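Pasting a structure here, questions to come.
Just one protein chain is left out here, and the rest sit where they should.
And then subunit A:
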Amino acid sequence: MTAPPPAGVPIIRLGDILLTGLLDDLDDKTALRFTEELTERIADEGARGVVIDISRLEIIDSFVARVLTESAAAGRLLGARMIVAGMRPAVAITLCGLGLALSGVETALTAERAVAALGWRRDPARVHGSRPHATR
């Protein structure tokens, strides 16, 4: 089996989490390859969670909405918790007008909140219950 050509969308690994993001000038072929590559990376690397940052997307039309919904569904079928993060407010309002609320897709306000929901913290000390910079 030959590997698919690189999608041009970086997928970064953070432990057992994959972090990726879509850019605004996403063309259709790149979008479809993105779903395939992300799904294969989830399986190959045994990712427990995936954050798809969409804060750069100035619009989401029905095609991109479908790419997001299908990527999230495919990853979920492989056992990963999929979080779409960073939607712009104007995009959220427009998507609702379009009748596409990304039903069934977990979302977060920011990528930072998404990775926190997956168990990552800005300050590792907090994970162990101690207060940061507590000197006495």
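Side notes on the structure shown:
Note that in this section a contact is a pair of C-beta atoms (placed from the backbone, for glycine too) under 8 Å apart; a residue touches a chain by one contact, two chains touch by 3 or more; residues count from 1.
Here is the rule we go by: contacts and distances are computed from a predicted model.
One chain of the complex is hidden; its UniProt record names it "Serine/threonine-protein kinase RsbT", one of "Allophanate hydrolase subunit 1", "Altronate dehydratase small subunit", "L-arabinose transport system permease protein AraQ" or "Serine/threonine-protein kinase RsbT". Residue in contact with the omitted chain (choice from A:Ile12, A:Ile59, A:Leu77 or A:Leu109): A:Ile59. Where subunit A meets the chain that is not shown, the touching residues are 25, 27-29, 58-63, 65-66, 88-91, 93-94, 97-100.
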